[in-house]
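Take a look at the structure below.
With one protein chain removed, the remaining protein chains of the complex are shown where they sit.
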Amino acid sequence: MTNMTRLIPTFLKERFKAVNRLIMLMLTAIVATAVVQLFTNGVSNWETSLTGDVSFWSGIAFFVIFIRLASFNEHIYVNDAFRLIPISDTKLYLSSYSASALAFLYYGVISAVLHGLVAFVTKGQLQVNFHIESSFFWSSAPVAVPMIIVFFFLGLLLVWMTISLIHLIMVSIAAFLPVGRQRLIRGVLYVVVSVVIIRVVMGLFQLYSQFVMTSGLQLNGTSVLLAFLSVIIVLILESAANVLLMKRFVETAL
Amino acid sequence: MNFDDKVPIYYQIKTVIYDRIIAGELAPGEKLPAVRQLAVSLTVNVNTVQRALREMIEEGVVTSQRGRGNFVTTDTNVIETLRQDLITRNLKQLYERLHRLNIDDQEIINELVTYIERRARQNESNGKN
């Protein structure tokens, strides 16, 4: 049997490689844009344009990396190279998600360092921004910042796992469809399944917000904790569904 | 080597090894190659070689020494019997076939002598070239 401590590093290696490649691409794009702007606009205002470039390209990189890592997850379900690994489907699923989450965290750190570096180089600007609401910012930051990061991460997992759920349901259904006209039926089904799944997930959150309203909770510690819990419960439900589909229906492609 | 796939492979392996023993290529008391090595050189399954060996051991032509391998028997009587059997078997086949064609015994002997003499001459002239 392969254990997770062996599998996660293996998965991480390839994901790191992909993320690094995209980071290099992003840095090249930032430098290229900055140089072009330096020639067209001259040195005046270079701080603002550099900050803008970094935000723009890191935003693009964020999306591309997000999608790339999602494709790593989806690849695993339907591939002999991964599905033959002697490990339970639950552990395979968790290993894949752990690796993707860690790879994304790695990008987050790199991105934060990059922003910090730019802020340091163009420090006049950043100070102006912070100055406006400094008192409130500094008082709530120790709690708010980690909270936002955690929520952000849970949101990320939620979207990934929802993609997986739609994909796995589709693969499961496809095995029961007649051979002809697969493409048309699949296209229609993809839309239908996607709408249904997204509706269900949204519905769960609506249910939750109604519950918050009726119970008269305010935006305080308890309600934040409940929101936190509700996301986690949805994640667990989706994961359970995903693993169940893997175990029962989802085969590798020939 | 090429096997005739109509005949059980283990039987053909046995034949191959017996032929080598009779021809003296495998001397009495000589160690046979390891099972896997035999299998690779004959392109057959290890189990098939083992089955052939088992039968050769039962027939007393090969002796198995635990942990050391398989050896051609040192009992020359056994090898002599093997040799006689082979000769008899081939002659029997030849005789029966010719006999069926109503060729009488004297003619068979004459033809055989003539044939052997002719082959000897052929071999001689081949040797000179």
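Residue numbering begins at 1 within each chain, and the chains themselves are lettered A and B in the order written.
The rule we apply is simple: a residue touches a chain if its C-beta (ideal position, glycine included) is under 8 Å from a C-beta of that chain, and two chains touch if they have at least 3 such contacts.
One rule holds for everything that comes next: contacts and distances are computed from a predicted model.
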| item | value |
| --- | --- |
| Name per UniProt, for the chain absent here [options: "ATP-binding cassette domain-containing protein", "L-lactate dehydrogenase complex protein LldE", "Sodium symporter small subunit domain-containing protein" or "Deoxyribose-phosphate aldolase"] | "ATP-binding cassette domain-containing protein" |
| Missing-chain contacts mapped onto subunit A | 1-2, 6-7, 9-10, 75, 79-89, 175-179, 247-254 |
| Touch residues of subunit B, complete complex, unshown partner | 3-11, 36, 39-40, 43-48, 51 |
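Everything that follows uses one rule, which is that only the chains that are shown with their structure count from here on.
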| item | value |
| --- | --- |
| Chain centre separation in whole Å, for subunit B relative to subunit A (CA means) | 74 |
